[in-house]
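Please find one structure pasted underneath; my questions will follow.
What you see is the complex with one protein chain gone and the rest in place.
Right after this comes chain A.
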Amino acid sequence: MTVILGQTFTGISIGAVLLLIALGLSLTFGQMNVINMAHGEFIMAGAYTTYVLQQHLAGAGLSLLLALPVAFLVAGVLGVALEHLLIRRLYLRPLDTLLVTWGVSLMLQQLARDLFGAPNVQTRAPDWLTGHLTLPLGGAELSLPTSRLFILALALAAVGTLALVLRRTALGRRVRAVVQHRELAEVSGIPTGRVDRTTFFLGSGLAGIAGVALTLVGPIGPAMGTNVIIDAFLVIVAGGIGRLRGCVVAAFVLGVLQSVLEWSTTVSVAKVAVLVALVAFLQWRPQGLYTLRTRSLV
């Protein structure tokens, strides 16, 4: 029983990381049909922001909390720059954005290698995130690392905030309008260009926050973006483009699936099995878990 609960918790915490990574992507992918391969490098930028802040500030806790808004800004500005310089010109060619942003991600990785060196670096976790929370459970005890709980809380807070922004604010209304029907939104007087830029800022900023969270679970290195981006895209494909709900459900399901499979087999077999499961799932729901119903043919 403890094992099952423990694995489920591991799965949920993997899911929380996936959710944080994929959240920003689902926004940019959903809104503009832009496949931003440089998203992983925005995550990396967030992680290095945390590292730099910790080098210059004394307290690990303070620098971590401060890193959240700073990383959001850094990654967001990177995203807006990318959108303004390149992606804006490629809206009619979604597949080409994939290749272009991959080129950008190559350059950003090399930049990180030149600035911080090729070897991975580490940050110190603050004291209040190094312990375990032990829950009494019948005879046994369930021990949950507080850093994982922090990430879970962060992911849920990010989803909550994003949902609130999308549902309740004027910006969110415009974003939803553009996602559902770009042309109609445009003739209704919505400045789609400005909405796109804001969306890209938010989506990329969320990548920065994901980067801060990733410093708590692993090393920071130039290749960290590449390692996570594929999983994030799988979450989007499974969840359905442009749906927040799909993204949340898919992230946690994939997280738990991966954790259970890794526990019962090996890491490498689990990766393949998750992919096979996804292809099988797409047989049943080719557009993902939740789809946006439109009348368009493509």
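Methods note: a contact is a pair of C-beta atoms (placed from the backbone, for glycine too) under 8 Å apart; a residue touches a chain by one contact, two chains touch by 3 or more; residues count from 1.
The rule we apply is simple: contacts and distances are computed from a predicted model.
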Quiz prompt | Protein name, per the UniProt record, of whichever chain is missing from view ("Sulfate adenylyltransferase subunit 2", "Probable sugar-binding periplasmic protein", "Regulator" or "Urea ABC transporter permease subunit UrtC") | solution = "Urea ABC transporter permease subunit UrtC"
Quiz item: With respect to the chain omitted from the figure, which of A:152, A:237 or A:289 is a touching residue?
Solution: A:237
Quiz item: Which positions on chain A touch the chain that was left off?
Solution: 29, 33, 35, 86, 89-90, 92-96, 98-100, 102-107, 109-110, 113-114, 226, 230, 233-234, 236-237, 266-269, 271-272, 274-275, 278-279, 282-283, 286, 297-298
